[in-house]
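Just passing along the structure, written as structure tokens.
Excluded from the complex is one protein chain; the other protein chains are retained at their positions.
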Amino acid sequence: MNALPTLLWLELRKSQSFVMVLAGILLLTAVGLARLTANALNTPEEEAVVLFSLAAVIGGTLLVVALFISARQDGAGLLLSVPGGLAHQVARFVYWGLLGAAFALTLALLLWAYLDRTVPGMPGLGSVLTFVFYGLGLVWLPGVAYLLLAFSYVQSYQLSRLGWLAGLAAFLGFFGLVDVLVEVGSKVAYAALPPVTISLQSLGSRLDDIRLPLEPLLLSLALAAGLVVLAGRVWDEVEA
Amino acid sequence: MLARLEAVTKRYGGREGLHDVSLELPQGQALGLLGLNGAGKTTLLKLLAGLLVPSQGSVEVLGGRPRAMRAHVAYLSDAETYPWLSPADGERLMGGLYPDFNRARYRELLGFLEVPSRPSRALSRGQKARLRLAMALAREARLFLLDEPLAGIDVISRDRILKTLVRQWREDATLVLSTHEVAEAEGIFDRAVFLKDGRVVLDAGAEELRARGKSVRETFVEVLA
Partner (left out) sequence: MNFTFLNLVGYALLAVAAFLLWRGSTSLSARLVSVGFLGLILWGTLSSDGAAEDNRFRGYREDAFQISSRADCLGCSTGKREGVWFVRGTVLDGVMVLKAEQVVAYKVVWAGGGGVYLDGQPQAGGCFSRELAPQGIADLRFEGALQARLEVGPGLSCG
């Protein structure tokens, strides 16, 4: 039995209202970009970037909150379903990974479409999408995996009423993990693989090309996969 | 033997939810689990379902670890379901997650239990309980563990539902149903297990209960007082 379609559908049903809010944020951003005008303090391009940043921060926060609320809705109800913990966590990972990616890509597309009309020599859409995909792989996917693990982990301490301590450990451990990732990632960056180069030459000679190292990206993706597997194991062992 | 608990103790921190309980559940039996609130009924059902791990002793379902046998165990908890879940959503969800879910039987049960086609948030407490009951009973599982499945349903309907369900109980499956409404257990179950403070105080078959010459309610008051 392939439970993935059902589990993806379940995630969608649980988060439907959040998806509508995210779509609303994108719509407001699009309307906002269409109405930008020059003023004495900022150029329209600067305002566009501010609007984009605001939408990204609000949307990103909302996605994390939505993931948390969605996972809480399940309670212990799904723990005894026939698909194992890994199937559940993979479905959640795929759904939230894709939802975050769709939001980020649409937002980036809106900003690019605006700047492409107003900034001479704006890099092509391919460069922008490369940059967004890189960010998603480096930050969003391991972030989702970490949240999934943290949620099941905290759930496994509910019975002993130590969920608060487990939550605190997961929260503080996150910063340690980021430290480790930065440390290891910076050591292996550019070491073995050719970097992904995003050319900014069209914008003028003032800016150097962006060379994104592939090693930290692969490290993040491997970490995300490991965290999802671990989250599946914890799910299978949770008492409720 | 379909399931077995052997000298099972379950501790929550310093408190004991269940103490040294041994039970054997044969195939085809409808067992009533009776006790006051906090007697350990839910703990016992969760141990059989594999949602809890015993602190001492062992639990076996169909010859294996309970959690590993979840494909054959239908567990109905007393927890709320998703607020957006309608009977149609229930079919989609259960059909996708449980290979033994019988859609035709589910629709029959929805009719029998008179569940309206509305999202759960628009249903009364009793209607929600009926929807959850239909979802659980539509499975072709070997062991059904129902935790207070009739809570919130009016007294007349409870009686009708319980009698119909237990009398038509399949011979290849075992039912364990917990309740603290003892009156409804009268003359229905093949066997009744009375729990008090996490201990089994009486484990009696229907014949034995009848031989005592008292109603289930009177026995309940006598053994649990």
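Note that the chains take the letters A and B in the order they are written out, and that residue 1 is the start of every chain.
The working rule: a residue touches a chain if its C-beta (ideal position, glycine included) is under 8 Å from a C-beta of that chain, and two chains touch if they have at least 3 such contacts.
Note that this is a predicted model, so its numbers are computed, not measured.
Trainee: Just list which of the chains on display the missing one touches.
Mentor: A
Trainee: One chain is left out of this view; which of A:65, A:165 or A:203 touches it in the full complex?
Mentor: Per the contact definition at the top, the residue touching the missing chain is A:165.
Trainee: Any idea which of A:11, A:74 or A:239 touches the chain not displayed?
Mentor: A:239
Trainee: What is the set of chain A residues that contact the non-displayed chain in the whole complex?
Mentor: Output for chain A: 149, 152-153, 156-157, 159-160, 162, 165-166, 169-170, 172-177, 179-180, 183, 186-187, 189-190, 195, 205-213, 230, 233-234, 236-239.
Please note the rule applied: only the chains that are shown with their structure count from here on.
Trainee: Taking the mean of the CA coordinates per chain, how far is chain A from chain B in Å?
Mentor: 42
Trainee: For a test of understanding, state which residues of chain B touch chain A in their complex under the given definition.
Mentor: 12-13, 46, 49-53, 67, 70-71, 73, 75, 77, 79-82, 84, 89, 92-93, 95-99
Trainee: Spell out the part of chain A that touches chain B in their complex, as residue ranges.
Mentor: The touching residues are 1, 3, 5-7, 9-10, 13-14, 16, 73, 75-83, 159-161, 236, 239-240.
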